[in-house]
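Once you've had a glance at the structure underneath, I'll fire off some questions.
Some chains omitted; the rest stay in position.
Should a chain be cited, it is by its letter among A, B and C, assigned in written order, with residues numbered from 1 in that chain.
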Amino acid sequence: MTLQTNITQARTILQRYRDVREQSLNLCAPLEVEDFVAQPVAYVSPPKWHLGHVTWFFENFILAKYLDGYTLFNERLNYCFNSYYQSQGPRILRNKRGNLTRPPLREVLAYRSYVDEHLARLLGQYRDNEVPQELAALIEVGLQHEQQHQELLVTDIKYILGHNPLHPAYVETEGRAGENKKASKLAFTTIPEGVYEIGYQGDGFCWDNELSVHKTYLHEYAIANRLVTNAEYIEFIEAGGYDNFEHWLDEGWSWAQGLEVKAPLYWYEQDGQWWHYTLQGLQPVNPSEPVTHISYYEADAYARWRGLRLPTEQEWETACRRWYKKIPKNGNFVESGYYHPIAQQGPKDHQMLGNTWEWTGSAYLPYPNYPQFEGGLGEYNGKFMVNQMVLRGGSCATPISHIRMAYRNFFHPDERWQFTGLRLAK
Amino acid sequence: MTLQTNITQARTILQRYRDVREQSLNLCAPLEVEDFVAQPVAYVSPPKWHLGHVTWFFENFILAKYLDGYTLFNERLNYCFNSYYQSQGPRILRNKRGNLTRPPLREVLAYRSYVDEHLARLLGQYRDNEVPQELAALIEVGLQHEQQHQELLVTDIKYILGHNPLHPAYVETEGRAGENKKASKLAFTTIPEGVYEIGYQGDGFCWDNELSVHKTYLHEYAIANRLVTNAEYIEFIEAGGYDNFEHWLDEGWSWAQGLEVKAPLYWYEQDGQWWHYTLQGLQPVNPSEPVTHISYYEADAYARWRGLRLPTEQEWETACRRWYKKIPKNGNFVESGYYHPIAQQGPKDHQMLGNTWEWTGSAYLPYPNYPQFEGGLGEYNGKFMVNQMVLRGGSCATPISHIRMAYRNFFHPDERWQFTGLRLAK
Amino acid sequence: MTLQTNITQARTILQRYRDVREQSLNLCAPLEVEDFVAQPVAYVSPPKWHLGHVTWFFENFILAKYLDGYTLFNERLNYCFNSYYQSQGPRILRNKRGNLTRPPLREVLAYRSYVDEHLARLLGQYRDNEVPQELAALIEVGLQHEQQHQELLVTDIKYILGHNPLHPAYVETEGRAGENKKASKLAFTTIPEGVYEIGYQGDGFCWDNELSVHKTYLHEYAIANRLVTNAEYIEFIEAGGYDNFEHWLDEGWSWAQGLEVKAPLYWYEQDGQWWHYTLQGLQPVNPSEPVTHISYYEADAYARWRGLRLPTEQEWETACRRWYKKIPKNGNFVESGYYHPIAQQGPKDHQMLGNTWEWTGSAYLPYPNYPQFEGGLGEYNGKFMVNQMVLRGGSCATPISHIRMAYRNFFHPDERWQFTGLRLAK
């Protein structure tokens, strides 16, 4: 597949580049130097590694190929900051990233500046003109990639601080939108049977996994108008949901029993009250807010317990296109600075975009006529298409300019350190 | 869901019951007493356990409920022979079945006779009349269940004998059909775009996972007229297919590297010639026969290396219904006594039913409006619907009266001790 | 080291050979064919494997070298029945012995007969004369080796049947000596400070690890006149001994916590009464009998809880030589047929030889001037001299002609499926 983008004016690209790159540093501003190193579990990467890896992406895939005479900042960093690109040479084992006390943070920041400066120099060659499509698209890939890591930065920082025995807050906020709002009564919208189109349609950037646009046949279904709330989820807990195998997939039951899972990640019960660690520190669980940090197994068990199910990704996308014309500017994305899902803002707030990623009942597989990226970037999505489930809609940690209605995120069914939630269907 | 069957005449049921039950013993006839005990890996069960478990199924789900005054053969056997039915009480851990040296084989055989006798007594109450639908269907479930375990008996016996350092043969056969046949040149049939119906349509028995019948939209596709052969698969090996990450799913690559997989299960290279363990003992690999004992990862990698892909299960079923009106009586099912896939018998032999299960590119998930069985039998299929892939078509170890064009088998992508193979699509 | 034996008369050797060999079969007489195959954990070997392995020892180390024109029974059995002799070629992994459904039992029995017949032929060459020292000693090694496996046969059979959900009895006995005896009050004997000699002194067979005879300096110590009883051990349990880290070695505490160990192996509490699985089936724990099936960690924790300690092996051997002139003929060895330790038979019964192996506080290390066997047999003892503790005195599963006061047994500190017990010192 050929990469595509509709941002090709050099000045516009540079401005967007600077905005995205700056945001990565902003997200790290509240950290201590020590926070940049820790890797408490293999799937959480140290913030310093994120900062270096996204920079390496620009250096390795763009500067080294497109800027004449470019000298690598430090060729030994390739080994440190390559993530999983087999085609791009050997690299540190994923679960060893926490050993990377060197290069120190200041060197990583110098690396960022060096790459930023050279990227600007590269774009400067085009002044006010159009940048060639291929190069413009590659830069856009680099920025989309950095935005994905911004989301991981937020969730990995949450994991690092949330597993520290001192439970330090990442930010102190005075209040969240909707702190006093109540979620509306659960209601379902029926979508009629028929052939629908799925996939990204437009001339902007999208990942290869959102293509090709294709037809799908949907039988009539009904989908909930909002996310499941903490109050509703606590009903499941109190009804013994975690202790009754009937609601669970077999592997989910083994997972929950083996790890003694009794509630969402970060939840603690104290004297009959549920608390959870948030990026504002330990807080009482707000009943109106959407439940988050649940695995697919939990989402599926909850839905079965209600006698319902999760929507497929096709059902989700079809409903989304009905309810939304475009991405809502006031959605609870990372720019809101809450770093936590908020309560429904009124009966017309369908909570589809932002707040929490929504587990769907669809396995992550290629669409018909899937046009995999060529070369090293082909490793980006395609090679993960097994044993993972699709999530849709973005979260409170997703940059608003990163999400699309066609966007397909994917995680293993036991993973729950992302801001994951669920919506019911039937 | 209510179970269904179209076999309800008492005498017919009894005859079918006796045929199926006898076949289980026939399959065990070549074994030594010692062979009945071993469990070399957790997913392989000892033959004795299979014989007991299928019998327990009839006792526990039928006799104990429908035959007045029935006395359990030995109530302590429930613990030994329940497989995974959480609703049916505690049971021995799956990976501990190899410890069951007691009850000895002769007691298990006595258990079988006891249950058979009482089942005949139960059916005798209806003489030449119709058996109530519910009971008839339950017996049919028990028989279908036993047939599934017959297939497992064959593949588990193969695993036990094939991992014995003496490599003993299970049967000595003088020859196999098609030993001298050559597979025809690979060709593809194109199926036009459109809405198709998927799922079991009929009044006979089927599993809940084959329902509901539903519509699906298929884009135009082409599907191979036969299975991939050993000769073709050896080309992949010789081209370094196992050493090049580009062809592999990421988890498949880790799997193959971690276990040093270099060929299908049971294959050994000696002096440049490939040999494999078959139920006829160690044999040279026949280039014309379909490749078998490959994981989903290998099937997928092979297809990518060819620049092609696996069919989805909907594509497979649609092609199957075009090529076949009914299950072919001369297909290579377990009744053929070859216990191994055979070469294509001519260009019109599409090899869809029998020979090898075919990995599809579809994850095992519920169909729209999936009507899960109620009660304990609801655990049969539904709770496994995650992290597994669908296989279609039956194998040389499948009883012919067990297979359907709509039949959905499922295994984890790394499992390959079943007779698994693949067909290409594009 | 040169092997030594004082049994060199051909007829005497043959008689002893036949007695020992027959005893192995006697011990297996109560088994079902299926019992011969199971390997519930890696350190327990299937009875069939024991029968084959000890036979292989005679074939491989003696017949193949000393009997002209000897033909191996089946050369492929070397792979099956070599245990850990790296020098004797590749062998099946220890934890895969449970896969050896073939060769079947009857073939193993034929193997035994074949080897026995040839061994008799070999000895027949010497008629009534002396057999050369080297050959006589090798045969004696083979018999001592088989006697060790007889003890393992008893304990492995106990493990296999004791972990079967049906808890079948191995033998039915009407009573045990001392069933109504009471252990005498615990008393200690003081041994004065001084230099003592340790090690095997005599011209009969001994293992290399019992040599060289050497001097050791013992400070004054006191040693208990009998073994610790079940009643005394239950006091430890009831005092919360398993729940208080203060009594435990750090690794012992981790072991007990990790495996949730709360009592000796095979013990079950039911309604406030302790039961245990014995080779006579499930029985109430007899308070007067010596406690058995405890790990070194438990033995050590018990002693610390009493404010005492275990004796060193030098202290044990010195006391033993004081109390005993020779091995008592009426000791509770395997020939008694109880297969379980019995209560002290009177205050003069010091319970040092037979009943239970006694954990000492000594690590298993070479004696000064340790004369390791040469060649393949050098692997017998020396290579295990790390991370194991010495046990002394033999058990109710040890053949009487196998034990010596100098005998050093050794197991890892967490192992307890042997008949292990303890004696206190201070």
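Things to note:
The working rule: a residue touches a chain if its C-beta (ideal position, glycine included) is under 8 Å from a C-beta of that chain, and two chains touch if they have at least 3 such contacts.
It should be emphasised that the depicted structure is a prediction, and the values quoted were computed from it without experimental measurement.
Because all chains derive from one sequence, the complete complex can be expressed as a copy number, which is 4 in this file against the 3 shown.
Simple rule for what comes next: only the chains that are shown with their structure count from here on.
Because contacts link the chains only in sequence, without closing, their graph is best described as a line. Among the chains, the centre nearest to the mean of all shown protein C-alpha atoms is found for B.
Looking at which positions face the partner, subunit A and subunit B present mostly the same ones, since more than half of the interface numbers are shared.
Subunit C has its Cα centroid 47 Å from the Cα centroid of subunit B. Taking each chain's centre as the average of its CA atoms, subunit A and subunit C sit 60 Å apart. Remark: subunit A and subunit B have CA centroids separated by 39 Å (rounded to whole angstrom). The multi-chain contact residues of subunit A, meaning those touching 2 or more other chains, do not exist; every residue touches at most one other chain. Per the touch definition, subunit A reaches subunit B in the complex via residues 84, 86-87, 195, 214-217, 219, 221, 245-246, 248-253, 296-297, 300, 309, 361-363, 365-366, 368-369, 383-387, 389, 413.
Of all residues in subunit B, only 32-40, 48, 76, 79-80, 92, 96, 98-105, 160-161, 163-166, 168 touch subunit C in the complex they form.
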